[in-house]
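Some notes on the structure that comes next.
Note that one protein chain of the assembly has been removed; the remaining protein chains are unaltered in position.
Coming up: chain A.
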Amino acid sequence: MAEILKAPLAVEFPFTRSLGPVQSAFLTGLRERVVLGVRTGDGRVLVPPVEYDPVTAEEIRDLVEVAATGTVTTWAWNHEPRRGQPLDTPFAWVLVRLDGADTGLLHALDVPGPGAVHTGMRVRIRWAEERSGAITDIACFEPYDGGPAQATGHTGEFEDAITGIVAPARLDYTYSPGRAQTAYIHALSERRTVGERCPSCRKVYVPPRGACPTCGVATAEQVEVGPRGTVTTFCIVNIKAKNLDIEVPYVYAHIALDGAGLALHGRIGGIPYDQVRMGLRVVPVWTEGARYPDHYRPTGEPDAEYETYKELL
């Protein structure tokens, strides 16, 4: 059996965040080298601040400044920093209870090795040189010998407060289409369409999935279908989608290849878009080097009777 296909898949998007009043003050504060917490109903100060009291569920808006110095409450050594982490050399992840706060803030501590960090050690913020109103305005923490730094008593009111941020996210996957679709894709490279027949209901799945979704049994028997087929239904696409390099308008159709138990999806060409119809008989058109048929064109046969394909829409 041919090797199962694999390929990288990066899922990446610049998500936007509207901050609301509390996160707006917190992040704007970092830009101004001010760390803000919020006071809860029972008098504790939470840093980072939240909008709602975790005990009473009441809305809380009493912002209080805490110091840029604090104490490590626990830590873990990071041997291999990854892309996007605060430092590119090995560092300690630390929870720091800032002076004046009752909770720990997660960040990075810049020390040469795990021997240089311990619970209870004193640390202070190393501010980033360029600050925009983001958690990265704190470059990291560094060791510090001394008592609490003086907070300025800031109220959390800022001119030109930021109200939103962009939070880019990226996930890297290794994608595999699996055994059945790998075989399907390999057959396509020989310009053949090969599905798999369900041993129970006898329907031929194209593309094959390795299992029949209605019978719940594995499929293995390979069956070549087509190359001709019938347009069972379609739409005419008039808007361009991002990342989709197809001239509009184009016809997006469900095509039941002869012998297939359900329709696959393809583009119809070789005929004006407004003359495409249900029942049109088509055949794939291949281009050199492409994995899939570029489109399907009319065969010139008479249209299929509705009764012959009405279960294959």
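As a working rule, a residue touches a chain if its C-beta (ideal position, glycine included) is under 8 Å from a C-beta of that chain, and two chains touch if they have at least 3 such contacts; residues count from 1.
The working rule: contacts and distances are computed from a predicted model.
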Self-check item: Undepicted complex member, UniProt protein name, chosen from "Extracellular solute-binding protein", "Carbohydrate ABC transporter membrane protein 2, CUT1 family", "Thiolase domain-containing protein" or "Phosphate transport system permease protein"
Solution: "Thiolase domain-containing protein"
Exercise. May I ask which residue of A:Glu32, A:Asp53, A:Glu224 or A:Asp303 touches the chain that does not appear here?
Key: A:Asp53
Quiz prompt | Full-complex contact with the absent chain, from A:Ala76, A:Leu106, A:Ala167 or A:Ala220 | solution = A:Ala167
Exercise. Over the whole complex, note the residues of chain A touching the chain we left out.
Key: 5, 7-9, 11, 13, 15-23, 50-59, 163-164, 167, 169, 175, 177, 181, 185, 198, 201, 203-205, 212-214, 232-244, 246, 249, 252-254, 261-262, 265-267, 278, 291-292, 306, 310-311, 313
